[in-house]
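With one protein chain held back, the other chains of the complex are shown just where they sit.
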Amino acid sequence: MKTESGDQRIARYGMTIDVDKCTGCGTCAVVCHMENNVPFTVDESDKSRNMAWMRIYKVDNGLDYPHVRVVYFPRPCMQCDHHTPCVSVCPASATNYDGLTGIVDQINTRCIGCRYCMAACPYMVRCFNWWDPVWPKDMEKHLNPDVAPRMRGVVEKCTFCSHRYLKAKDKAHNEGRDYLREDEYVPACVEACPVGAMRFGDLNNPEHAVAQLIQSPRAFRLLENLHTEPKVYYLSSYEWVRKLADNFA
Amino acid sequence: MTSEHTTPKLERCSRQKFLVWLSVWGLLLAWGLYGAFLCLFKGLNQTGMNNYFVFGLWITVDLAIIALGAGAFFSGFLFYILKVDHLKDLIGAAVVIGFICYSGAIGMLTIDIGQPLRGYFSFWHANVHSMLTEVIFCITCYLFVLTIEFTPLILENKRLSEFPLFKYIGENLHGIMAVFALVGTFLSFFHQGSLGGMFGVLFARPFAYRTGVAIWPWTFFLFILSAIASGPALTTLVVWTTQKVTGKQLVRRSTLSKLAKLSATLFFVYLILKAADTVYWANVTAPQMGFAFTRFYQGPYGMELLFLELFVFGLLPAVLLLIPKAREHDFSLVIGCLFICMGIVLNRFVMTVQTLSIPVLPFEKFVAYAPTWQEWAVAAAVLGYGVIVYSLSYRYLHLFPREHELNA
Partner (left out) sequence: MNVDRRTFVKGMALAGGGALGIMLSPTPWYLIRDLAFWTQNWPWVPAPAPGEPSFEKSICRICDGGCGINVRKVDMRLVRIDGDKEHPVNQGSICPMGAAALQMLYGPSRTKVPLRRVGPRENPEWRPITWAEAIREVALKVRQLRAAGRPHELACITNSAHSTVNQFFERFLHAVGSRNFMQMNSALEAHSTVLALMQGVDEGIAYDIENARYLLSFGCNLLEGWGACGRMYHAHANRSAHEGGNSLEIVQIEPNLSVTASKASRWIPIKPGTDAALALSIAHVLISDGLYDKTFVERHTFGFEDWKDSDGKRRRGFKSEVLGRYSPRSVELITQVPANVIEEVAHEFAANQPALALGGRCDGSLFAGIYELMAIHSLNALAGNLSRPGGIFLQCDVPLKSLSPVKMDEQAEQGFAIPRSDGAGSKEHPLARHLPHNLDAGKVGVLLIHEVNPSYALPNRKVARAIFEDIPYIVSFSSFIDESSMQADLILPISTPLERWDDHTGAPGIPYPIYGLSHPLVNPLYESRNAGDVLIEIARELGGTIAESFPWNNTVEALRERAAGLYESGTGVIHTAEFSATYMSQTATPTEVKSFPTFSDFWNALVKNCCWSDPQCTTDQLEQTLKTPGKKFEFFSQRLQKTFGYSNDLECMPHYHEPPPNPQGFDLLIMPENLITMADNGLGTPPLLIKQLSNDVLSENDLFVQVNPITAMYQGLKDGESVILESPAGKVRVRIHTFAGVREGVVLIPLGFGHTAYDRFLRNKGVNALEIFDAKMDTVSGLAVWWAVPGKIYKV
C-alpha cells in the first residue's frame, strides 16, 4: 500500500456486512462481547434490558411455506456520519464524533445516565446498564484489560473497537508511519466473522475493499430516509432485503 | 410596588386537624422516598423502564408538571410586567404552585438519571447543542428565580416578619420582583420550548420529529404555548380546590373566570397551531422519513390517543371555557380546567412514551410500557410533597391577599 496523500488522512472508518453470506451464527456478537467486556445476566431472554453491542436480528420475507426466506442482520453501532443523532443530544458531551476517524465513541465515565441518546438513536444500538455488571468470580479473568467494564447507570454502545484503533495508531506512530494499513485496525466482530461476511476499512480510501463494496448496487443502509448516513453498509442481492431496510418505504 | 405592612389575622383549622392532614400526605411522601431510595441504592432496574422505554412515567410527569407549573411565570409576567391587576388575588398561590412543580421535577430528574452524583457534568461538560442542556440550565436557574419569588411570601409570615431583617428583605424583594418576573419569563420561555424541542429534534424518531425555524422545531413553540395555556388552568383548579377544602372564599369568583378564559383562549390558539402542525407532520414530515402516519398508531397506543388529545381534552374544554356562562358554573369551570390539564399531560405522554413505543428499525416491534410501584411511588411523592408545601404555605403564609376581605 502506498502512503496516503495528505487530504486522505482524515479517515471515515466503515463496515460492510453481506447479509446473503451471514448465517446468523453469532460469533461476531460473542467475540464483541468478550472483547468489550459486555456483561450478561441469568435471564438474557429479556431483550428489552439485556446488554448487546452487536445484536443479530433474524428477519423473514413474510411469505408462506415454502416461499419464506430468512436473512440475518448483525447490527453494530451504525456510526452515523451526518448530524449523529446521539452526539448532538448528549447534555454532558459524553458521546462524541471523532473527526479524524468518523468513530462515534462513548465516554462511560462522563455519562450521567439520562438516556436521551437512546431515545435519539433509531437503531436501538445503545444499552443502559440497568444493573451493576457482575461476573462470576473466576470469569473476571477473561476480561479484556483494554476496555474498562462499565458501572451501572450509564449508557454504552459499540465503538468500532476504538481501543484497537488507538493501539494500531500507536504502533504505526512508533514505526514512523502516519497512516494505517487496511488490516491493522479491524474491530473484533469483523476479525472473527467465520464466513467472511464482514469487511472493515476506510471509506475515504479507494484502495480499501469497503470503499469499493459500498459502490455496489447490492449495498444499502438501514433507514436511509432518516439521513443519519450510517457508515455501516449492508450488502444483499435480494430486493426484499434492501427494501426491508427502509421499512418498505 | 408597596407591600401591606399589617397582615390581618387569618382563621385556620386546629393544629391537630392540620397534623392529621399533613400526615396523610406525609405517608405518601414517605412511600415515594422509599421508592426513590430503592432506585438510588439498587439502580434503575427497580423501574419499569428499559432500553426501549428509556423515558417513562417520570419524564411524562416531569414534562407535565413543568408545563402546568407555567402558571407561575405566566401569572407573574401578566401581573408584574403587563400589570394585569386582578391576578394579585392569586399571584402568591401561582408562585407556590410553580415552585412545587419545578422543585418536584428536578427532584424526580435526579432520581431518573442513572448517575445522579455526576449530574453536574451537564454543567461542567455542557454540550450547547443539546436541548437537554438548555432544559437543565433553564430549569435550574428558574428554580432559583422561583425561590427568590417565593422568599418574600415566606418572609411576610407573621412570626418571621417579627425579625426586622426578614421583614426588610421581604419588603424590598417585592420591589425588584418585576426584574425576576422578567428573567423568569425569559427562562421559562426557553425551557418550556426546549422541552418540546427535546423531542422535536429527534430527527431519527419520525413520530416526534418536527420541522421548524432555525434550530427550533415547531414543538418548541407548541410547548411554550401549551404550557402558558395550561398553567393558569392548573392555578384555577388548585385555587378552586383550596376554596373547597378550606370552605373559604379566597379569591373573587371573577378572577377565576378571567383566568379560565385566558387559559381557554390560549389553549384554543394552541389547538389551532397543533392541528396545523399535526396535519403538516402527518402529510409531509413523516412520509418524507419513510413512515406513513397511520403506521404510528398500530401499536398499543392507538389513534384514540390523538382523538382524545385533540378533541376530548382539547377542543371540548377550550370551547366550553370560552362560553361565559359555562365559566360561571363551578362544575363546567372545573371540568374545563381539568380537561385542559389532562390534555397537556396526555400530550406530554404521547411525545415521550408513545414516541418510544414505535419501532423505527424494521426488525423491531411495537412495545408497551408499565411503570413499577417504585415509579408510581416517586410520582405520588411529588404530589404528596406538593400538597404538604402548599398546605404549609396556605396555613402560615399570606397566599391570598383578599382572603380576609372576602371572609369578613
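By written order: A and B. Residues from 1 in each chain.
Assume a contact is a pair of C-beta atoms (placed from the backbone, for glycine too) under 8 Å apart; a residue touches a chain by one contact, two chains touch by 3 or more.
Only a predicted model underlies this, so the values are computations on that prediction, with no experimental measurement involved.
Peer 1: Of the residues listed, B:110, B:172, B:283 or B:298, which one is in contact with the missing chain?
Peer 2: Here the residue in touch with the unshown chain is B:172.
Peer 1: Can you list where chain A touches the absent chain?
Peer 2: These residues touch the chain not displayed: 20-21, 23-27, 29-31, 33-35, 37, 40, 42-47, 50, 52, 56, 58, 60, 63-66, 68-71, 109, 132-133, 135-145, 148-151, 153, 164, 167-168, 171, 183-184, 186, 188, 191-192, 194-197.
Peer 1: List every residue of chain B that touches the chain not included in the displayed model.
Peer 2: Considering the whole complex, chain B reaches the absent chain at 115, 117-118, 120-121, 164-165, 167-169, 172.
The criterion applied here is as follows: only the chains that are shown with their structure count from here on.
Peer 1: From the mean C-alpha coordinate of chain A to that of chain B, what's the distance rounded to whole Å?
Peer 2: That pair's centroid distance is 40 Å.
Peer 1: In their complex, what parts of chain A are in touch with chain B?
Peer 2: 46, 48-49, 57, 59, 73, 75, 83, 85, 88-94, 110-116, 118-124, 126-132, 152-155, 222-223, 225-228, 244-249
Peer 1: Name, in rising order, each residue of chain B that touches chain A in their complex.
Peer 2: Within the complex, chain B touches chain A at residues 43-45, 50-55, 112-115, 118-119, 121-122, 124-127, 129-133, 136, 198-199, 201-206, 288-291, 355-356, 360-364, 367.
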